[in-house]
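Removed from the display is one protein chain of the complex; every other protein chain stays in position.
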(Lines give C-alpha, C1' and ligand atoms only; values in the text may rest on other atoms or scores of the structure.)
Protein backbone atom coordinates (compact mmCIF):
# COMPACT_ATOMS: atom_id res chain seq x y z
CA UNK A 1 0.00 0.00 0.00
CA UNK A 2 2.79 2.39 1.05
CA UNK A 3 4.03 2.82 -2.51
CA UNK A 4 0.58 3.76 -3.80
CA UNK A 5 0.31 6.69 -1.42
CA UNK A 6 0.74 10.13 -2.87
CA UNK A 7 4.18 11.64 -2.33
CA UNK A 8 4.24 14.49 0.18
CA UNK A 9 6.84 17.21 0.64
CA UNK A 10 6.79 19.87 3.35
CA UNK A 11 8.44 23.23 2.85
CA UNK A 12 9.23 25.24 5.97
CA UNK A 13 10.50 28.79 6.40
CA UNK A 14 9.69 32.14 7.93
CA UNK A 15 6.25 33.77 7.86
CA UNK A 16 8.11 36.91 6.99
CA UNK A 17 10.70 36.87 4.23
CA UNK A 18 12.70 39.08 1.93
CA UNK A 19 11.57 39.53 -1.69
CA UNK A 20 14.53 37.35 -2.74
CA UNK A 21 13.51 34.44 -0.54
CA UNK A 22 9.91 34.91 -1.64
CA UNK A 23 10.94 34.52 -5.26
CA UNK A 24 13.07 31.50 -4.41
CA UNK A 25 10.19 29.91 -2.55
CA UNK A 26 7.82 30.40 -5.45
CA UNK A 27 10.31 28.90 -7.89
CA UNK A 28 10.98 26.01 -5.52
CA UNK A 29 7.27 25.32 -5.24
CA UNK A 30 6.82 25.24 -8.99
CA UNK A 31 9.72 22.85 -9.48
CA UNK A 32 8.67 20.58 -6.62
CA UNK A 33 5.24 20.17 -8.19
CA UNK A 34 6.92 18.28 -11.04
CA UNK A 35 8.32 15.74 -8.58
CA UNK A 36 5.83 15.43 -5.72
CA UNK A 37 2.03 15.44 -5.66
CA UNK A 38 1.28 17.13 -2.37
CA UNK A 39 2.81 20.10 -0.54
CA UNK A 40 2.29 20.53 3.18
CA UNK A 41 3.13 23.80 4.88
CA UNK A 42 2.15 25.90 7.86
CA UNK A 43 -0.37 27.61 5.57
CA UNK A 44 0.40 31.21 6.55
CA UNK A 45 2.11 34.04 4.68
CA UNK A 46 5.73 34.85 3.76
CA UNK A 47 7.66 31.82 2.59
CA UNK A 48 4.61 29.60 3.00
CA UNK A 49 2.46 31.70 0.72
CA UNK A 50 5.13 31.92 -1.96
CA UNK A 51 5.84 28.20 -2.02
CA UNK A 52 2.11 27.37 -2.14
CA UNK A 53 1.64 29.79 -5.02
CA UNK A 54 4.46 28.15 -6.96
CA UNK A 55 3.32 24.63 -6.19
CA UNK A 56 -0.21 25.36 -7.38
CA UNK A 57 1.12 27.06 -10.50
CA UNK A 58 3.04 23.82 -11.10
CA UNK A 59 -0.17 21.81 -10.83
CA UNK A 60 0.14 20.39 -7.30
CA UNK A 61 -2.24 20.15 -4.35
CA UNK A 62 -1.47 22.23 -1.23
CA UNK A 63 -2.31 21.54 2.40
CA UNK A 64 -2.00 24.23 5.09
CA UNK A 65 -1.76 23.17 8.72
CA UNK A 66 -2.65 26.33 10.62
CA UNK A 67 -1.79 27.20 14.21
CA UNK A 68 -5.19 28.89 14.68
CA UNK A 69 -8.81 27.81 14.30
CA UNK A 70 -9.39 30.46 11.66
CA UNK A 71 -9.48 29.22 8.07
CA UNK A 72 -9.11 32.82 6.97
CA UNK A 73 -5.54 32.81 8.30
CA UNK A 74 -4.59 30.52 5.41
CA UNK A 75 -2.95 32.09 2.39
CA UNK A 76 -5.08 32.01 -0.80
CA UNK A 77 -2.98 29.24 -2.37
CA UNK A 78 -3.89 26.61 0.21
CA UNK A 79 -6.33 24.02 -1.18
CA UNK A 80 -6.99 22.08 2.00
CA UNK A 81 -6.94 23.84 5.35
CA UNK A 82 -6.39 22.03 8.65
CA UNK A 83 -7.14 24.71 11.27
CA UNK A 84 -5.62 22.94 14.28
CA UNK A 85 -5.93 25.57 16.99
CA UNK A 86 -2.80 23.97 18.49
CA UNK A 87 -0.54 27.02 18.34
CA UNK A 88 3.10 26.17 17.76
CA UNK A 89 2.47 22.51 18.56
CA UNK A 90 1.20 22.29 15.00
CA UNK A 91 4.84 22.42 13.84
CA UNK A 92 5.08 18.71 14.63
CA UNK A 93 2.19 17.96 12.29
CA UNK A 94 3.65 19.94 9.39
CA UNK A 95 6.83 17.89 9.21
CA UNK A 96 5.36 14.54 10.31
CA UNK A 97 2.87 14.66 7.42
CA UNK A 98 5.71 14.75 4.90
CA UNK A 99 8.06 12.16 3.43
CA UNK A 100 10.77 14.76 2.99
CA UNK A 101 11.17 18.36 4.15
CA UNK A 102 12.84 21.35 2.48
CA UNK A 103 13.88 24.22 4.78
CA UNK A 104 14.21 27.76 3.48
CA UNK A 105 15.63 30.56 5.64
CA UNK A 106 13.56 31.08 8.77
CA UNK A 107 13.79 31.86 12.44
CA UNK A 108 13.19 29.84 15.60
CA UNK A 109 9.97 28.30 14.28
CA UNK A 110 11.82 26.85 11.33
CA UNK A 111 14.53 25.60 13.67
CA UNK A 112 11.99 23.76 15.84
CA UNK A 113 10.61 22.09 12.72
CA UNK A 114 14.08 21.03 11.56
CA UNK A 115 14.74 19.60 15.02
CA UNK A 116 11.53 17.58 14.80
CA UNK A 117 12.65 16.22 11.41
CA UNK A 118 15.82 14.92 13.01
CA UNK A 119 13.85 13.39 15.86
CA UNK A 120 11.51 11.63 13.44
CA UNK A 121 14.34 10.69 11.03
CA UNK A 122 12.60 12.58 8.23
CA UNK A 123 15.19 13.77 5.66
CA UNK A 124 15.47 17.56 5.82
CA UNK A 125 17.16 19.56 3.06
CA UNK A 126 18.42 22.99 4.07
CA UNK A 127 18.64 25.69 1.40
CA UNK A 128 20.59 28.39 3.17
CA UNK A 129 18.61 27.69 6.35
CA UNK A 130 19.80 26.52 9.80
CA UNK A 131 22.96 24.44 9.76
CA UNK A 132 22.64 21.63 12.27
CA UNK A 133 24.25 18.19 12.22
CA UNK A 134 22.11 15.69 10.35
CA UNK A 135 20.66 18.19 7.91
CA UNK A 136 21.28 17.81 4.14
CA UNK A 137 22.81 21.11 3.05
CA UNK A 138 22.41 22.36 -0.51
CA UNK A 139 23.11 25.72 -2.13
CA UNK A 140 20.41 26.12 -4.74
CA UNK A 141 16.77 25.17 -5.07
CA UNK A 142 17.70 23.10 -8.12
CA UNK A 143 19.92 20.97 -5.91
CA UNK A 144 17.13 20.74 -3.36
CA UNK A 145 14.68 19.46 -5.98
CA UNK A 146 17.30 16.95 -7.18
CA UNK A 147 17.71 15.68 -3.61
CA UNK A 148 13.93 15.34 -3.20
CA UNK A 149 13.72 13.45 -6.47
CA UNK A 150 16.48 11.08 -5.36
CA UNK A 151 14.88 10.43 -2.00
CA UNK A 152 11.65 9.27 -3.60
CA UNK A 153 12.88 6.88 -6.33
CA UNK A 154 15.08 5.25 -3.68
CA UNK A 155 11.91 3.94 -2.11
CA UNK A 156 10.45 2.69 -5.33
CA UNK A 157 13.68 0.93 -6.29
CA UNK A 158 13.61 -0.81 -2.94
CA UNK A 159 10.09 -1.96 -3.71
CA UNK A 160 11.10 -3.19 -7.16
CA UNK A 161 14.13 -4.94 -5.70
CA UNK A 162 11.72 -6.61 -3.33
CA UNK A 163 9.51 -7.91 -6.11
CA UNK A 164 12.51 -9.08 -8.13
CA UNK A 165 13.58 -11.05 -5.11
CA UNK A 166 10.13 -12.57 -4.99
CA UNK A 167 10.27 -13.48 -8.65
CA UNK A 168 13.63 -15.10 -8.16
CA UNK A 169 12.27 -16.98 -5.20
CA UNK A 170 9.39 -18.24 -7.25
CA UNK A 171 11.48 -19.20 -10.26
CA UNK A 172 13.93 -21.04 -8.04
CA UNK A 173 11.09 -22.95 -6.38
CA UNK B 1 -11.89 33.56 -1.48
CA UNK B 2 -14.02 31.58 1.01
CA UNK B 3 -16.48 30.46 -1.65
CA UNK B 4 -13.69 29.13 -3.88
CA UNK B 5 -12.42 26.77 -1.21
CA UNK B 6 -13.20 23.11 -1.66
CA UNK B 7 -16.17 21.85 0.34
CA UNK B 8 -15.24 19.59 3.24
CA UNK B 9 -17.41 17.11 5.15
CA UNK B 10 -16.30 15.06 8.14
CA UNK B 11 -17.89 11.74 8.95
CA UNK B 12 -17.43 10.43 12.48
CA UNK B 13 -18.33 7.08 14.04
CA UNK B 14 -16.91 4.07 15.85
CA UNK B 15 -13.66 2.36 14.88
CA UNK B 16 -15.57 -0.84 15.39
CA UNK B 17 -18.97 -1.25 13.78
CA UNK B 18 -21.59 -3.82 12.84
CA UNK B 19 -21.79 -5.02 9.22
CA UNK B 20 -25.01 -3.00 8.89
CA UNK B 21 -23.39 0.26 9.93
CA UNK B 22 -20.40 -0.56 7.74
CA UNK B 23 -22.67 -0.87 4.72
CA UNK B 24 -24.47 2.33 5.64
CA UNK B 25 -21.16 4.16 6.00
CA UNK B 26 -19.97 3.00 2.60
CA UNK B 27 -23.23 4.07 0.96
CA UNK B 28 -23.11 7.39 2.77
CA UNK B 29 -19.57 8.00 1.57
CA UNK B 30 -20.50 7.31 -2.04
CA UNK B 31 -23.49 9.64 -1.94
CA UNK B 32 -21.57 12.41 -0.15
CA UNK B 33 -18.93 12.37 -2.90
CA UNK B 34 -21.61 13.69 -5.26
CA UNK B 35 -22.12 16.73 -3.05
CA UNK B 36 -18.79 17.51 -1.41
CA UNK B 37 -15.21 17.39 -2.69
CA UNK B 38 -13.28 16.37 0.39
CA UNK B 39 -13.95 13.90 3.21
CA UNK B 40 -12.13 14.22 6.52
CA UNK B 41 -12.18 11.39 9.04
CA UNK B 42 -10.13 9.90 11.83
CA UNK B 43 -8.53 7.67 9.19
CA UNK B 44 -8.76 4.39 11.09
CA UNK B 45 -10.91 1.29 10.56
CA UNK B 46 -14.59 0.44 11.17
CA UNK B 47 -16.93 3.24 10.18
CA UNK B 48 -14.01 5.40 9.03
CA UNK B 49 -12.72 2.82 6.60
CA UNK B 50 -16.16 2.14 5.15
CA UNK B 51 -16.99 5.79 4.59
CA UNK B 52 -13.58 6.43 2.98
CA UNK B 53 -14.07 3.46 0.67
CA UNK B 54 -17.45 4.78 -0.44
CA UNK B 55 -16.26 8.34 -0.85
CA UNK B 56 -13.36 7.25 -3.03
CA UNK B 57 -15.65 5.01 -5.07
CA UNK B 58 -17.77 8.12 -5.59
CA UNK B 59 -14.75 10.02 -6.87
CA UNK B 60 -13.86 12.14 -3.84
CA UNK B 61 -10.59 12.89 -2.04
CA UNK B 62 -10.12 11.53 1.50
CA UNK B 63 -8.06 12.89 4.38
CA UNK B 64 -7.31 10.82 7.48
CA UNK B 65 -6.28 12.61 10.67
CA UNK B 66 -4.64 9.86 12.73
CA UNK B 67 -4.14 9.78 16.51
CA UNK B 68 -0.73 8.10 16.06
CA UNK B 69 2.47 8.94 14.22
CA UNK B 70 2.18 5.78 12.13
CA UNK B 71 0.93 6.27 8.57
CA UNK B 72 0.31 2.53 8.43
CA UNK B 73 -2.54 2.94 10.90
CA UNK B 74 -4.52 4.64 8.14
CA UNK B 75 -7.05 2.55 6.28
CA UNK B 76 -6.21 1.91 2.60
CA UNK B 77 -8.84 4.38 1.36
CA UNK B 78 -7.16 7.44 2.85
CA UNK B 79 -5.50 9.60 0.19
CA UNK B 80 -3.82 12.12 2.47
CA UNK B 81 -2.60 11.09 5.89
CA UNK B 82 -2.01 13.53 8.74
CA UNK B 83 -0.27 11.43 11.40
CA UNK B 84 -0.70 13.81 14.34
CA UNK B 85 0.64 11.77 17.23
CA UNK B 86 -1.81 13.77 19.38
CA UNK B 87 -3.86 10.84 20.68
CA UNK B 88 -7.50 11.71 21.26
CA UNK B 89 -6.75 15.42 21.03
CA UNK B 90 -6.83 14.87 17.27
CA UNK B 91 -10.63 14.64 17.54
CA UNK B 92 -10.73 18.43 17.60
CA UNK B 93 -8.88 18.59 14.27
CA UNK B 94 -11.20 16.11 12.56
CA UNK B 95 -14.32 18.20 13.09
CA UNK B 96 -12.68 21.64 12.89
CA UNK B 97 -11.39 20.85 9.40
CA UNK B 98 -14.94 20.36 8.12
CA UNK B 99 -17.75 22.67 7.09
CA UNK B 100 -20.34 20.14 8.18
CA UNK B 101 -20.17 16.85 10.12
CA UNK B 102 -22.20 13.65 9.79
CA UNK B 103 -22.24 11.35 12.84
CA UNK B 104 -22.88 7.65 12.49
CA UNK B 105 -23.33 5.39 15.53
CA UNK B 106 -20.27 5.44 17.76
CA UNK B 107 -19.14 5.44 21.35
CA UNK B 108 -17.55 8.04 23.61
CA UNK B 109 -15.05 9.15 20.95
CA UNK B 110 -17.89 10.04 18.62
CA UNK B 111 -19.64 11.85 21.47
CA UNK B 112 -16.57 13.99 22.17
CA UNK B 113 -16.44 14.94 18.50
CA UNK B 114 -20.13 15.87 18.45
CA UNK B 115 -19.58 17.98 21.56
CA UNK B 116 -16.74 19.81 19.81
CA UNK B 117 -19.04 20.48 16.84
CA UNK B 118 -21.49 22.19 19.16
CA UNK B 119 -18.69 24.21 20.74
CA UNK B 120 -17.43 25.36 17.34
CA UNK B 121 -20.98 25.89 15.96
CA UNK B 122 -20.27 23.40 13.16
CA UNK B 123 -23.55 21.81 11.99
CA UNK B 124 -23.61 18.13 13.00
CA UNK B 125 -26.10 15.68 11.49
CA UNK B 126 -26.79 12.56 13.55
CA UNK B 127 -27.81 9.39 11.73
CA UNK B 128 -28.92 7.19 14.59
CA UNK B 129 -25.97 8.45 16.66
CA UNK B 130 -25.89 10.34 19.99
CA UNK B 131 -28.95 12.47 20.66
CA UNK B 132 -27.86 15.72 22.27
CA UNK B 133 -29.51 19.14 22.10
CA UNK B 134 -28.28 21.12 19.12
CA UNK B 135 -27.70 18.12 16.87
CA UNK B 136 -29.65 17.76 13.59
CA UNK B 137 -31.33 14.36 13.81
CA UNK B 138 -32.15 12.39 10.68
CA UNK B 139 -33.27 8.80 10.14
CA UNK B 140 -31.62 7.79 6.87
CA UNK B 141 -28.40 8.51 5.08
CA UNK B 142 -30.43 9.94 2.20
CA UNK B 143 -31.81 12.55 4.58
CA UNK B 144 -28.29 13.19 5.86
CA UNK B 145 -27.00 13.84 2.34
CA UNK B 146 -29.97 16.14 1.68
CA UNK B 147 -29.13 18.12 4.81
CA UNK B 148 -25.48 18.40 3.77
CA UNK B 149 -26.52 19.58 0.33
CA UNK B 150 -28.80 22.23 1.84
CA UNK B 151 -26.12 23.46 4.22
CA UNK B 152 -23.73 24.14 1.37
CA UNK B 153 -25.99 25.93 -1.16
CA UNK B 154 -27.17 28.08 1.74
CA UNK B 155 -23.72 29.62 1.73
CA UNK B 156 -23.64 30.11 -1.98
CA UNK B 157 -27.12 31.62 -1.98
CA UNK B 158 -25.94 34.06 0.62
CA UNK B 159 -23.06 34.92 -1.66
CA UNK B 160 -25.37 35.32 -4.64
CA UNK B 161 -27.81 37.36 -2.54
CA UNK B 162 -24.86 39.54 -1.70
CA UNK B 163 -23.95 40.11 -5.32
CA UNK B 164 -27.59 40.73 -6.24
CA UNK B 165 -27.67 43.35 -3.55
CA UNK B 166 -24.57 44.87 -5.08
CA UNK B 167 -26.10 44.86 -8.52
CA UNK B 168 -29.21 46.55 -7.17
CA UNK B 169 -27.05 49.07 -5.45
CA UNK B 170 -25.22 49.76 -8.65
CA UNK B 171 -28.37 49.97 -10.80
CA UNK B 172 -30.01 52.28 -8.28
CA UNK B 173 -26.95 54.44 -8.27
CA UNK C 1 5.25 3.93 43.52
CA UNK C 2 1.65 4.43 42.28
CA UNK C 3 0.22 4.55 45.78
CA UNK C 4 2.69 7.22 46.89
CA UNK C 5 1.60 9.62 44.16
CA UNK C 6 -0.54 12.53 45.23
CA UNK C 7 -4.28 12.05 44.64
CA UNK C 8 -5.67 14.21 41.86
CA UNK C 9 -9.27 15.23 41.20
CA UNK C 10 -10.47 17.25 38.21
CA UNK C 11 -13.58 19.38 38.40
CA UNK C 12 -15.16 20.40 35.11
CA UNK C 13 -18.02 22.79 34.33
CA UNK C 14 -18.95 25.93 32.45
CA UNK C 15 -16.77 29.03 32.24
CA UNK C 16 -19.97 30.93 32.83
CA UNK C 17 -22.26 29.87 35.64
CA UNK C 18 -25.18 31.03 37.77
CA UNK C 19 -24.50 32.36 41.28
CA UNK C 20 -26.03 29.12 42.64
CA UNK C 21 -23.62 26.88 40.72
CA UNK C 22 -20.78 29.18 41.68
CA UNK C 23 -21.59 28.72 45.35
CA UNK C 24 -21.91 24.98 44.87
CA UNK C 25 -18.55 24.83 43.10
CA UNK C 26 -16.83 26.74 45.88
CA UNK C 27 -18.33 24.47 48.54
CA UNK C 28 -17.40 21.40 46.49
CA UNK C 29 -13.80 22.62 46.17
CA UNK C 30 -13.49 23.16 49.91
CA UNK C 31 -14.85 19.70 50.73
CA UNK C 32 -12.72 17.97 48.09
CA UNK C 33 -9.57 19.49 49.60
CA UNK C 34 -10.20 17.33 52.68
CA UNK C 35 -10.09 14.18 50.55
CA UNK C 36 -7.68 14.86 47.68
CA UNK C 37 -4.38 16.74 47.51
CA UNK C 38 -4.48 18.24 44.05
CA UNK C 39 -7.23 19.83 41.95
CA UNK C 40 -6.89 20.07 38.19
CA UNK C 41 -9.18 22.30 36.17
CA UNK C 42 -9.29 24.28 32.97
CA UNK C 43 -8.02 27.24 34.98
CA UNK C 44 -10.46 29.86 33.67
CA UNK C 45 -13.40 31.64 35.27
CA UNK C 46 -16.95 30.65 36.19
CA UNK C 47 -17.17 27.19 37.73
CA UNK C 48 -13.40 26.74 37.46
CA UNK C 49 -12.63 29.86 39.45
CA UNK C 50 -15.14 29.00 42.16
CA UNK C 51 -13.92 25.46 42.64
CA UNK C 52 -10.27 26.61 42.74
CA UNK C 53 -11.14 29.24 45.33
CA UNK C 54 -12.84 26.63 47.51
CA UNK C 55 -10.07 24.07 47.09
CA UNK C 56 -7.41 26.57 48.10
CA UNK C 57 -9.51 27.70 51.08
CA UNK C 58 -9.57 24.02 52.05
CA UNK C 59 -5.78 23.85 51.90
CA UNK C 60 -5.24 22.11 48.56
CA UNK C 61 -2.99 22.78 45.58
CA UNK C 62 -4.59 23.86 42.29
CA UNK C 63 -3.42 23.31 38.73
CA UNK C 64 -4.94 25.18 35.79
CA UNK C 65 -4.53 23.77 32.28
CA UNK C 66 -5.26 26.73 30.04
CA UNK C 67 -6.34 26.67 26.38
CA UNK C 68 -4.20 29.77 25.66
CA UNK C 69 -0.54 30.67 26.05
CA UNK C 70 -1.43 33.53 28.38
CA UNK C 71 -0.84 32.88 32.07
CA UNK C 72 -2.99 35.91 32.82
CA UNK C 73 -6.04 34.00 31.59
CA UNK C 74 -5.80 31.84 34.71
CA UNK C 75 -8.09 32.71 37.60
CA UNK C 76 -6.28 34.03 40.70
CA UNK C 77 -6.79 30.78 42.62
CA UNK C 78 -4.62 28.69 40.32
CA UNK C 79 -1.26 27.81 41.91
CA UNK C 80 0.37 26.14 38.93
CA UNK C 81 -0.44 27.27 35.42
CA UNK C 82 0.07 25.09 32.34
CA UNK C 83 -0.52 27.50 29.42
CA UNK C 84 -0.90 24.91 26.67
CA UNK C 85 -1.87 27.05 23.69
CA UNK C 86 -3.74 23.95 22.46
CA UNK C 87 -7.22 25.46 22.35
CA UNK C 88 -9.96 22.98 23.12
CA UNK C 89 -7.58 20.07 22.67
CA UNK C 90 -6.47 20.89 26.21
CA UNK C 91 -9.71 19.30 27.45
CA UNK C 92 -8.07 15.91 27.06
CA UNK C 93 -5.25 16.94 29.39
CA UNK C 94 -7.59 18.24 32.09
CA UNK C 95 -9.33 14.91 32.60
CA UNK C 96 -6.37 12.63 31.82
CA UNK C 97 -4.35 14.28 34.60
CA UNK C 98 -6.94 13.21 37.18
CA UNK C 99 -7.74 9.96 38.98
CA UNK C 100 -11.40 10.91 39.22
CA UNK C 101 -13.50 13.70 37.71
CA UNK C 102 -16.48 15.62 39.08
CA UNK C 103 -18.73 17.33 36.53
CA UNK C 104 -20.82 20.35 37.47
CA UNK C 105 -23.37 21.84 35.05
CA UNK C 106 -21.76 22.97 31.82
CA UNK C 107 -22.22 23.14 28.09
CA UNK C 108 -20.60 21.37 25.15
CA UNK C 109 -17.07 21.79 26.55
CA UNK C 110 -18.06 19.93 29.67
CA UNK C 111 -19.72 17.25 27.55
CA UNK C 112 -16.54 16.70 25.53
CA UNK C 113 -14.60 16.27 28.77
CA UNK C 114 -17.12 13.76 30.12
CA UNK C 115 -16.89 11.84 26.84
CA UNK C 116 -13.11 11.72 27.19
CA UNK C 117 -13.50 10.34 30.74
CA UNK C 118 -15.57 7.48 29.37
CA UNK C 119 -13.01 6.83 26.66
CA UNK C 120 -10.17 6.74 29.19
CA UNK C 121 -12.23 4.79 31.78
CA UNK C 122 -11.75 7.56 34.30
CA UNK C 123 -14.67 7.59 36.79
CA UNK C 124 -16.79 10.70 36.25
CA UNK C 125 -19.33 11.87 38.83
CA UNK C 126 -22.10 14.10 37.49
CA UNK C 127 -23.68 16.60 39.87
CA UNK C 128 -26.67 17.77 37.89
CA UNK C 129 -24.52 17.81 34.73
CA UNK C 130 -24.86 15.85 31.45
CA UNK C 131 -26.58 12.49 31.82
CA UNK C 132 -24.84 9.97 29.59
CA UNK C 133 -24.53 6.21 30.06
CA UNK C 134 -21.49 5.31 32.13
CA UNK C 135 -21.54 8.45 34.26
CA UNK C 136 -22.02 8.21 38.06
CA UNK C 137 -25.02 10.41 38.82
CA UNK C 138 -25.39 12.07 42.21
CA UNK C 139 -27.72 14.79 43.47
CA UNK C 140 -25.62 16.75 45.95
CA UNK C 141 -22.00 17.76 46.28
CA UNK C 142 -21.87 15.85 49.56
CA UNK C 143 -22.68 12.68 47.66
CA UNK C 144 -20.07 13.58 45.07
CA UNK C 145 -17.39 13.96 47.73
CA UNK C 146 -18.45 10.64 49.27
CA UNK C 147 -18.05 8.97 45.87
CA UNK C 148 -14.61 10.51 45.40
CA UNK C 149 -13.59 9.33 48.87
CA UNK C 150 -14.78 5.80 48.10
CA UNK C 151 -12.96 5.68 44.77
CA UNK C 152 -9.65 6.48 46.39
CA UNK C 153 -9.63 4.14 49.42
CA UNK C 154 -10.65 1.34 47.04
CA UNK C 155 -7.18 1.57 45.58
CA UNK C 156 -5.45 1.56 48.90
CA UNK C 157 -7.51 -1.40 50.11
CA UNK C 158 -6.45 -3.29 47.03
CA UNK C 159 -2.86 -2.46 47.88
CA UNK C 160 -3.32 -3.63 51.43
CA UNK C 161 -5.11 -6.77 50.29
CA UNK C 162 -2.12 -7.39 48.09
CA UNK C 163 0.31 -7.17 50.94
CA UNK C 164 -1.91 -9.42 53.10
CA UNK C 165 -1.84 -11.96 50.32
CA UNK C 166 1.92 -11.71 50.27
CA UNK C 167 2.11 -12.23 54.02
CA UNK C 168 -0.12 -15.27 53.72
CA UNK C 169 2.02 -16.58 50.94
CA UNK C 170 5.09 -16.15 53.01
CA UNK C 171 3.59 -17.73 56.16
CA UNK C 172 2.29 -20.66 54.17
CA UNK C 173 5.69 -21.15 52.61
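Chains here go by letter, A, B and C, matching the order in which they are written, and residues are numbered from 1 within each.
Heads up, the rule we're going with is that contacts are C-beta pairs under 8 Å (C-beta built on N, C-alpha and C of every residue); 3 or more make two chains touch, one makes a residue touch a chain.
Just so it is clear, the model here is predicted, and its values are computed rather than measured.
Participant: Which of the visible chains would the unseen chain be in contact with across the whole complex?
Facilitator: Contacts of the omitted chain with visible chains: A, B, C.
Participant: Just to verify: which one of C:65, C:108 or C:148 makes contact with the chain not shown?
Facilitator: C:65
Participant: Of C:5, C:34 or C:150, which one is in contact with the hidden chain?
Facilitator: Per the contact definition at the top, the residue touching the missing chain is C:5.
Participant: Quick one: say which of C:38, C:103 or C:117 touches the chain that got left out.
Facilitator: Hidden-chain contact among the options goes to C:38.
Participant: Looking at A:57, A:118 or A:136, which residue reaches the missing chain?
Facilitator: A:118
Participant: State which residues belonging to chain A touch the missing partner chain.
Facilitator: On the chain A side, contact with the omitted chain comes from 86-89, 92-93, 107-109, 111-112, 115-116, 118-120, 132, 134.
Participant: List the chain C residues touching the unshown chain?
Facilitator: 1-2, 5-6, 8, 38, 63, 65, 69, 71-72, 76, 79-86, 92-93, 96-97, 120
Participant: Of the residues in chain B, which ones touch the absent chain?
Facilitator: Residues of chain B in contact with the hidden chain: 69, 84-89.
Convention: only the chains that are shown with their structure count from here on.
Participant: Specify, for the interface formed by the sequence copies chain B and chain C, whether it is same or different in terms of residue numbers shared by both sides, with half as the dividing line.
Facilitator: Both copies touch with mostly the same residues.
Participant: Please tell me the distance, in whole Å, between the geometric centres of chain A and chain C computed from their C-alpha atoms.
Facilitator: Centre separation, chain A to chain C: 42 Å.
Participant: Using the average of all C-alpha atoms in each chain as its centre, how far is it in Å between chain A and chain B?
Facilitator: 27
Participant: Using mean C-alpha positions as chain centres, tell me how far chain B is from chain C in Å, no decimals.
Facilitator: Once rounded, the distance between the two centres reads 33 Å.
Participant: Where in chain B do residues touch two or more of the other chains?
Facilitator: Answer for chain B, listing residues that touch two or more other chains: 86, 92-93.
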